[in-house]
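Dropping a structure here in structure tokens format, bear with me for questions.
Missing here is one protein chain; the remaining ones are kept as they sit in the complex.
Which chain is which? They are A, B and C, in the order written, and residues in each are numbered from 1.
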Amino acid sequence: MYAIGVDIGGTKIAVGVVDEGGTILAQVRRDTDADDVANIDRAIADAVTELVKEHEVGAIGLAAAGFVSPDRTAVTFAPNIAWRDYPLAQKVRELVDVDVPIVVENDANAAGWAEFRFGAGRDATDMLMLTVGTGLGGAVIVGGELVRGKWGVAAEVGHMRMVPGGHYCGCGHEGCWEQYASGSALVRDAQHAAVAQPGRAVRLLELAGGDPEELNGPQVTRAAQEGDELAVELLANLGRWIGEGAASVAALLDPELIVIGGGVGAAGELLLGPVRRGYESQLSALGHRPVAKIELAEHGNEAGIVGAADLARR
Amino acid sequence: MYAIGVDIGGTKIAVGVVDEGGTILAQVRRDTDADDVANIDRAIADAVTELVKEHEVGAIGLAAAGFVSPDRTAVTFAPNIAWRDYPLAQKVRELVDVDVPIVVENDANAAGWAEFRFGAGRDATDMLMLTVGTGLGGAVIVGGELVRGKWGVAAEVGHMRMVPGGHYCGCGHEGCWEQYASGSALVRDAQHAAVAQPGRAVRLLELAGGDPEELNGPQVTRAAQEGDELAVELLANLGRWIGEGAASVAALLDPELIVIGGGVGAAGELLLGPVRRGYESQLSALGHRPVAKIELAEHGNEAGIVGAADLARR
Amino acid sequence: MYAIGVDIGGTKIAVGVVDEGGTILAQVRRDTDADDVANIDRAIADAVTELVKEHEVGAIGLAAAGFVSPDRTAVTFAPNIAWRDYPLAQKVRELVDVDVPIVVENDANAAGWAEFRFGAGRDATDMLMLTVGTGLGGAVIVGGELVRGKWGVAAEVGHMRMVPGGHYCGCGHEGCWEQYASGSALVRDAQHAAVAQPGRAVRLLELAGGDPEELNGPQVTRAAQEGDELAVELLANLGRWIGEGAASVAALLDPELIVIGGGVGAAGELLLGPVRRGYESQLSALGHRPVAKIELAEHGNEAGIVGAADLARR
Partner (left out) sequence: MYAIGVDIGGTKIAVGVVDEGGTILAQVRRDTDADDVANIDRAIADAVTELVKEHEVGAIGLAAAGFVSPDRTAVTFAPNIAWRDYPLAQKVRELVDVDVPIVVENDANAAGWAEFRFGAGRDATDMLMLTVGTGLGGAVIVGGELVRGKWGVAAEVGHMRMVPGGHYCGCGHEGCWEQYASGSALVRDAQHAAVAQPGRAVRLLELAGGDPEELNGPQVTRAAQEGDELAVELLANLGRWIGEGAASVAALLDPELIVIGGGVGAAGELLLGPVRRGYESQLSALGHRPVAKIELAEHGNEAGIVGAADLARR
């Protein structure tokens, strides 16, 4: 059975028809306005209507960056889109002329599910997905099932606390994992190093055109690949935090596989090596248990479409 | 169907016949030797043989303090008993004359399951059990199912890291949750307070007969119940660490219920109040999600028997 | 002997004639431009010239917010004024027609010295001054002498590290004391609490006109004085960090007195109580040593003038 997956971002949506093997057969995009939720509904409906002309689909999955109600019909809260207890599935249903199930999923869960079913996790049953981007998102698979939690808000991995009294987080707390293990953290640490240890940051500043404010993640990765000591250290530090935090999750869930997604994956072993060392250094009962594999995600930006579609048809 | 549950401790075993409502119909105990695993097998077989004379049972569950193999037949490692990749189920089977399934479960998982099925969690589907004793043990229930992990070693909650560079733990790491949230931590903090702030520890020292080394948890609880400021503060600190750590678990798993077991529960609201405040103070997205209930366990020492029996018959 | 003290701020200077008892006999102010250092020199010279017409002075002290050379003639670096290895004393000398010693002092040192000589520390020999303002500044008096350090940059108390991996600091490091013990930290913590625990921040938000960004320190103090629980907690937290950090300083320097300056002093006991409790709770060898007194500063904004003048004539 084919299914449609919709990945709803802040300023655009991507909609695709996905077959049972996780392949996207057709895809369309629409621009949207984060403050105008009715506009988003219409954009989704419009794209779906276009795709169903050419493909017979049995389900529609909507991947949303927000908290999803346990019955998978509504978005209860979203940080970047003006949804508040918004019955998204019903709103879309009213605008499309297809009589198939429409379900809403959290976007990080959808992306993790795609990786689990059709990517690095295809042979696994217990997996942790960590998406290391602007923030740190994730998905948890236990016994082959996606963990949504009682109220649909599980897998907010980025807000596990790593350091009491640590870095401030936009959520209002301190020491959240995503403040240490995200692309933003990498850039911020690089900027601070440029202030605190200027002599070591020469190459990084050069790449940033002399302005620390202009530093970005790809520049750090590039400098590290050239062998710049500070850049290598910054990536190692990021990797260490990812791995050490994952060891805490492993104490709780004992996964066999940890998948690292997001743009920082471009750093390859410069990141993965430290992730694995950090993980082993903190893994409880090392030597008395197997060690989970840690791999890069195979899917990129389209994971949300694929996962949402696949979850909808289950 | 009746089932037998066996709770295997370091120096004794407790064996009971449990009905489908979680009631123990008959119970026997045997002394054992932690260094002589064959002796433990025989004690189990002996007790089982005695109980099946009077009760017809359909399954036997063995609750073991150690890592249990994913197929629930063996103990792969135990910290306090000389089991190493030990085929416990088969060993017991060879010694008993009953032809029913015999399964091995981790003891903390068994106790958590008893609480989930027949105790504070009877109405829940997603629950975290925290057993605050010498260490910090636990069990995780997701969607009505016990989470065992890929290799059977999930729910080692006590070894989630709470403080980088924090208290040493017997596991070889630093900052493990159980070093902040256990009865041992409570006693150790009380002892340190008696050194660092002697003027505030007068009542505690009095209860300990003048010797800080003799301080124990019930004395701290008693002093707190009398209104002793330091003791109240120590319990509040313990509660805070339980609650704050639970908030990190909630970011990952979104449970509806957190059950606190172990002897410290005797402190009642002096503990639970701070647990709840600590939990709310650190819960991600407070105000945009429901807040899990936090309750004391209803079962005491017999939870292992009940849970092992019930898990065996499923 | 009378002396002139000059307090050089980012946008204005305050200049006064100070007698030997620390009283300001006459005072003038001038607006300045932080980016135009020659303009600052002229403003100082102009004010000095005006004051010496009416008063006979024997020394001139210039209090500068920056690193001062060990010979007290130059500013080697300033964060907010465009001084870089700037021979400030000589520049001023060239513009004034008085032949008296001109010395440069760090402004926090000058303010601490005023407090030591003519304020809360008048009876002390070993004192720590903490100025809790936008940042955390300070001064150290050992054996009746101001500690300037080998290169003139001692008493940067705000950059002692309190939390490894803690809050980012403008200096490029993490966990600096001033990120926990300053008016800015108080406001930031209040803003974060309004996000993380909105239900408890009702009164604070009301005072801020509904906008967390508009929250300020005096509002927190006012709410605390009204009895608002969150505000009391925020001030207590600030006080605890001041006191706990001061205990680390006391392990090193064993002062008899700790003086708290800066605007937060307006909170009175709501701040001082927690400072004292935090100090005692962390003071090494409590019970085997006297406990330093902790008092509010007696001087306000004019301490820089008074201290600079007095240091110049010594």
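Assume a residue touches a chain if its C-beta (ideal position, glycine included) is under 8 Å from a C-beta of that chain, and two chains touch if they have at least 3 such contacts.
All of these numbers come straight from a predicted model, not from anything done at the bench.
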{"item": "Listed residues B:42, B:188 or B:277, member touching the removed chain", "value": "B:188"}
{"item": "Omitted-chain contact residue, chosen from C:145, C:211, C:226 or C:269", "value": "C:145"}
{"item": "Sole residue of C:189, C:244 or C:295 that reaches the chain not shown, by the stated touch rule", "value": "C:244"}
{"item": "Residue ranges of chain B at the interface with the undisplayed chain", "value": "162-168, 170-175, 180, 188, 192-197"}
{"item": "Chain C residues touching the omitted chain (full complex)", "value": "67, 76-77, 124-126, 140, 142-143, 145, 147-164, 171, 173, 176, 244, 247-249, 251-256, 282, 284-285, 288-290, 292"}
{"item": "Positions on chain A where the hidden chain makes contact", "value": "164-165, 196-199, 280-281, 286-287"}
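Basically, only the chains that are shown with their structure count from here on.
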{"item": "Angle (degrees, nearest 5) of the CA superposition of chain A onto chain C", "value": "180"}
{"item": "Far-end chain from chain B, centres as C-alpha averages", "value": "C"}
{"item": "Chain nearest the overall C-alpha centroid of the shown protein atoms", "value": "A"}
{"item": "Whole-Å gap between the CA centroids of chain A and chain B", "value": "34"}
{"item": "Averaged-CA centre spacing for the pair chain C and chain A, given as whole angstrom", "value": "45"}
{"item": "Chain B and chain C, separation of their C-alpha mean positions in angstrom", "value": "52"}
{"item": "Residues of chain B whose C-beta touches two or more other chains", "value": "164"}
